[in-house]
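One structure is given below, represented as structure tokens, and several questions about it will come after.
One chain of protein is taken out of this complex; the other chains stay put.
Showing chain A:
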Amino acid sequence: MSHRSLFFAASVFGLMVLQTPAQADVDPETLVEPIAEYKLYVLDNLDQFVSHTEKFTQAIEAGDLERAQALYAPTRVYYERIEPIAELFADLDASIDAREDDYENGVEDPDFTGFHRLEYGLFKEQTTQGFTPYAKQLMTDVNDLESRVQDLTFPPAQVVGGAAALMEEVAATKVSGEEDRYSHTDLWDFQGNVDGSQKIFELFKPLVAEEDPAFVDRVEKNFAAVEDTLAHYRHETNNPEAGFVSYEKVSETDRRAFVGPVTVLAEDLATLRGKLGL
């Protein structure tokens, strides 16, 4: 690398990518506890995911459009939080969370199922008519996911890498508003991804805090910056459960304000595996 580095001040967005990272010096034993705790977190969220999906799909089967619309985003949140684990089951991930862009024939594609197929019906076509089969399929898939995760041994690299993977999700599909293009509930998913990432970071933070306090400080400040902007768009500032305004209402400036901290979080958290010797 250039020896000409003039100066690198660490501030909120500061990122010293040029520094040579310290060799990881983490005892693998110390990973056991945070991994176990993370599994509890995931199972907890899955539990909630199952019960919310039950209510959501029941509303569709009962033809209650308004209720189904209202439950769409609050149900997905649980999935968005645990995506690093959920995605390990590619078949289920595709049938639960694929987007129309994943299919050459888009919405018309017979393989297109899951949340976003339902989103299209509920928000674009404004109907529950004919969606019962998709609802039933979703419920089956979600139950299947829960039982598969229960039996899963969590791979540490996957878990730790998940913190960055979730921020990549945000950077790639949430900031642009393309994830929930009909319901415009992107901020819910956004919050879900951020929560999931932050949880992983919090669990492993004690293992890196001593060695790299500047890193920890920067990550926390950037999470806080994202949280600030999110809070601004909540129906109730301090209550994520109360939900968010439509992503269409998010100003261009704020969309941009997300990109800064989100990108730095993605870069920073991408080094977490290295810091833990994974």
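Note that contacts are C-beta pairs under 8 Å (C-beta built on N, C-alpha and C of every residue); 3 or more make two chains touch, one makes a residue touch a chain; residues count from 1.
By definition in this document, contacts and distances are computed from a predicted model.
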Record-based protein name (UniProt) of the chain missing from this complex, from "High-affinity phosphate transport protein (ABC superfamily, atp_bind)", "Cytochrome c oxidase subunit CcoO", "Amino-acid ABC transporter ATP-binding protein" or "Deferrochelatase": "Deferrochelatase"
Option from A:T132, A:Q158 or A:T271 whose C-beta touches the chain left out: A:T271
Chain not shown: contacting residue from A:I35, A:A70, A:L88 or A:V259: A:V259
Interface with the unshown chain - residue positions in chain A: 1-2, 4-9, 11-15, 17-18, 20-21, 23-24, 222, 256-257, 259-261, 263-264, 266-267, 270-271, 273-274, 277-278
